[in-house]
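Here the complex is missing one protein chain, while the rest keep their positions.
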Amino acid sequence: MDILATIATTILEQMQKPTLSFLIAGMMLAALGSRFEVPEPVYKFIVIVLLLKVGMNAGISIRDADLMSLLVPGIGACLVGIGIVLIGSRTLARLKGVSEIDGLATAGLFGAVSASTLAAGMAILDDEGVAYEGFIGALYPFMDIAALVTAITMAKLSAARKTATNVTINAGGTMTAGGPRRAPAEDTNMIRDILVETLRSPAISALLAGLALGILARPETVYASFYEPLFRGLLSILMLIMGMEAWARFAELRKVAHAYILYGITAPILHGLLGFGVGMIAHELTGFSAGGVILLAVMAASSSDISGPPTIRAALPEANSSAYVGTSTGLGTPIAILSIPLFIALAEVFIRL
Amino acid sequence: MDILATIATTILEQMQKPTLSFLIAGMMLAALGSRFEVPEPVYKFIVIVLLLKVGMNAGISIRDADLMSLLVPGIGACLVGIGIVLIGSRTLARLKGVSEIDGLATAGLFGAVSASTLAAGMAILDDEGVAYEGFIGALYPFMDIAALVTAITMAKLSAARKTATNVTINAGGTMTAGGPRRAPAEDTNMIRDILVETLRSPAISALLAGLALGILARPETVYASFYEPLFRGLLSILMLIMGMEAWARFAELRKVAHAYILYGITAPILHGLLGFGVGMIAHELTGFSAGGVILLAVMAASSSDISGPPTIRAALPEANSSAYVGTSTGLGTPIAILSIPLFIALAEVFIRL
Partner (left out) sequence: MDILATIATTILEQMQKPTLSFLIAGMMLAALGSRFEVPEPVYKFIVIVLLLKVGMNAGISIRDADLMSLLVPGIGACLVGIGIVLIGSRTLARLKGVSEIDGLATAGLFGAVSASTLAAGMAILDDEGVAYEGFIGALYPFMDIAALVTAITMAKLSAARKTATNVTINAGGTMTAGGPRRAPAEDTNMIRDILVETLRSPAISALLAGLALGILARPETVYASFYEPLFRGLLSILMLIMGMEAWARFAELRKVAHAYILYGITAPILHGLLGFGVGMIAHELTGFSAGGVILLAVMAASSSDISGPPTIRAALPEANSSAYVGTSTGLGTPIAILSIPLFIALAEVFIRL
């Protein structure tokens, strides 16, 4: 009871704070049919500033970080990303009305990370005065890339397997040129292609550019005079956009199986708890901070909204984008952002902030 | 003589201040044929930030405002909006070369409010150290919606009346199905539709979102760290845009009747004086501040440049947009902004700041 009361109070308090209240305001605007909109280039600019900020901050921190204390959460983030896709492949991908490839595409997005959700988590922790490792932004690509590569690889292998079966049935076992049986080298090539594709995606490469600048250059002055001060304000506008987008995308879900709605509602919280658990292990092993545990949970709960969808679309053109984008942007993202207070409350209970 | 000297001095001083000087610079750029332009998405972003700022500021103030001191200027703003349209319907709409519908569309825009002009007024008062009620931004929708709904309703009723007459003449008095005689329920529906349409327009809904955030949430931190500090700078760029736009639109007026030019020049000042008078009544009744009286005059003087034109276009597609947009954006807006010092000077004379 005490735990539930703490959680309820934290959530209610956070609803009035800038981050969540702008998200809710965005959903309200869309729900009431407002024609308000933020132009696409402004949205992109905001995301660029946030990603450079998160990357630079991580890079500056990594410079004098103890490599061990970085490695454990890094491996943890990677495992969480893979774990979320594996869970999705055994649950969502087997539900009624969900094709295996659509299920894997959706699970891949849920395993990947949303920059806006992570930024929202950081802003909320800053507001609350909860400290976290500066390098936390560097965990983003670990989880993001691990999830996308796992999901796309599994979907391609499954498609190859099906083609193989079809070929056997239809063509009496004769192998066609460039056919389904792939040599191991081909698989390695495929994984390398996905990896390169993901690293070149706008979001990941902006984050890595920020990271490289933080590690190799000395961007502290411009970080302190521009990126850090603008961060909160731009995030508030981004939350408005995410809220409106979520409402608009949610409508698309009517066209697809109910299984996606169930997954979109429950997965962020379950994935967040998985991330929280892995974070707790890192907390015990290397003294990973409470704020770090919360942000790992937030990353796990989040689903990719910027770089993920185009990566999936490019790699798996046959997957139904209404299903995976609708589920992640329409349900996954708002629920992940709204559940940030839950993870803070859990940390209050289990780690004592 | 003394009053005129005060007014002249105030106006000249203000011409050098950022707000007005950027407006004039914009007009100069356009007049000299510069190819300088601010991209549309940047313009929209600036307007969004200004409207959220004005709305939030009003919302935060309303939280602990005395309801009575808000109600009187609110009713006043509403009456000013309706009054401007009625004046327009007896003057502009009856002038030579002006159709009734075009006259009403133009009067509707002049009754509605320009966010940039209001923001300019606020910035100038802040510069001068003249205090005004924080909730003043909340008066915007009262005047804006009242004017647009009145103008569109009058135009539609007039069109219906004409159709009725035509039908009588042409078809010998036989009523056609769904014909001109409207039941009162239809009129109510029409007004509700205009109201909903206006509330959903980008500008009004951004302002209302800011208002709701200010009243229901606690956006003070992000307001103070982002919206307030960026306000002045973004306004200066907006003034450049308004100046260029005014010059460009002014050219369109050559194609329409001279009556529009006469109206565009005199109406902002007369409407401003009307708003000033209503503000003075509120000043006497509830102690409405001098700054508040000035801003009510500024709102009355201003003509809608963001949400008004598309609302009018959607509701009255048969009206001539060159006439109403040219008159309001080409003449109404720059004259309203340039007459802000006039209202300050009047307040100095009549209220003593």
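We just call them A and B in the order they show up, numbering each chain from 1.
Assume a contact is a pair of C-beta atoms (placed from the backbone, for glycine too) under 8 Å apart; a residue touches a chain by one contact, two chains touch by 3 or more.
Worth saying up front: this structure is predicted, and the values here are computed from it rather than measured.
Asker: Which of these, A:212, A:251, A:285 or A:349, touches the one chain of the complex that we don't see?
Answerer: A:212
Asker: Which one touches the absent chain: A:80, A:230, A:316 or A:347?
Answerer: Residue touching the chain left out of view: A:230.
Asker: Determine which one of B:38, B:216 or B:281 touches the chain that has been left out.
Answerer: Missing-chain contact among the listed residues: B:38.
Asker: Out of B:84, B:120, B:217 or B:240, which residue would touch the omitted chain in the full complex?
Answerer: B:240
Asker: Which chain A residues would touch the chain omitted from the figure, given the whole complex?
Answerer: These residues touch the chain not displayed: 39-42, 44-45, 48-49, 52, 196, 199-202, 205-206, 209, 212-213, 216-219, 221-222, 225-227, 230.
Asker: Tell me where the left-out chain touches chain B, residue by residue.
Answerer: 15-18, 21-22, 25, 28-29, 32-42, 127, 229-230, 232-234, 236-237, 240
Note that in this section only the chains that are shown with their structure count from here on.
Asker: Taking each chain's centre as its mean C-alpha position, how far apart are chain A and chain B in Å?
Answerer: Distance between chain centres: 43 Å.
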